[in-house]
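Worksheet: the structure to be examined is printed underneath.
Removed from the display is one protein chain of the complex; every other protein chain stays in position.
For subunit A:
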Amino acid sequence: MKKIILLAFALALSFSSCEKDDICDANTATTPRLVITFYDITNPAVLKNVTNLKVVGAGMTDGIIFNTSATGESKYLTSGNAISIPLKTNEDTTSYNFTLNSGNANPALVNEDNIKFDYTRADIFVSRACGFKTLFTLNTSNPYTHTDAAVPDEKWIQYISVEKSNIDNENDTHLKIFF
């Protein structure tokens, strides 16, 4: 009998180690970002790298950090063919400013476009530790509004295509940008 009670104590104690499910695991799928890939307008099946693209949210001073290892201005720049940008979880629209050749010495090359995304949101329960996540659905009629910058230069983005309007993970491309 003593042994059984001792065992019960030990078992009960082992549960105290289970307490650490209060930390949200980094691998848990939480609020997804909008995944954009860039394609060549002349050859729409081919991915095309952007050059020194800087993406700044409306009302924000700093751009989205694409290169965490870099320092200074260059950490906001990307020259890849895909980016992931967060959408606002407390509003139904998010506006971004996409600047190509950002920081280029030749001002004629620097080109700025604005895209406003319109979507609906759903808060989905994840777990005790992570709380909720927000999933987005881009509006079917007007998923985005593409405008030129305040200082008019020609739009560098030629065409935008919505691949997936349900933004529930970051595994697939949601939006294709052709330029």
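Just so we're on the same page, a contact is a pair of C-beta atoms (placed from the backbone, for glycine too) under 8 Å apart; a residue touches a chain by one contact, two chains touch by 3 or more; residues count from 1.
Rule of thumb we're sticking to: contacts and distances are computed from a predicted model.
Undergrad: Given the choices "ABC transporter permease", "succinate dehydrogenase", "Outer membrane protein beta-barrel domain-containing protein" or "SufE family protein", state the protein name listed in UniProt for the chain not shown.
TA: So, among "ABC transporter permease", "succinate dehydrogenase", "Outer membrane protein beta-barrel domain-containing protein" or "SufE family protein", the name matching the hidden chain's UniProt entry is "Outer membrane protein beta-barrel domain-containing protein".
Undergrad: Which is it among A:T37, A:T89, A:T137 or A:S165 that touches the chain not included here?
TA: Considering the complete complex, A:T89 is the one touching the chain left out.
Undergrad: Contacts of subunit A with the missing chain: which residues?
TA: Given the touch definition above, subunit A has residues 1, 4-5, 8-9, 11-13, 15-16, 18-19, 21-22, 24, 26, 28, 30-31, 33, 57, 60, 64, 84-86, 88-90, 94, 123-134 touching the missing chain.
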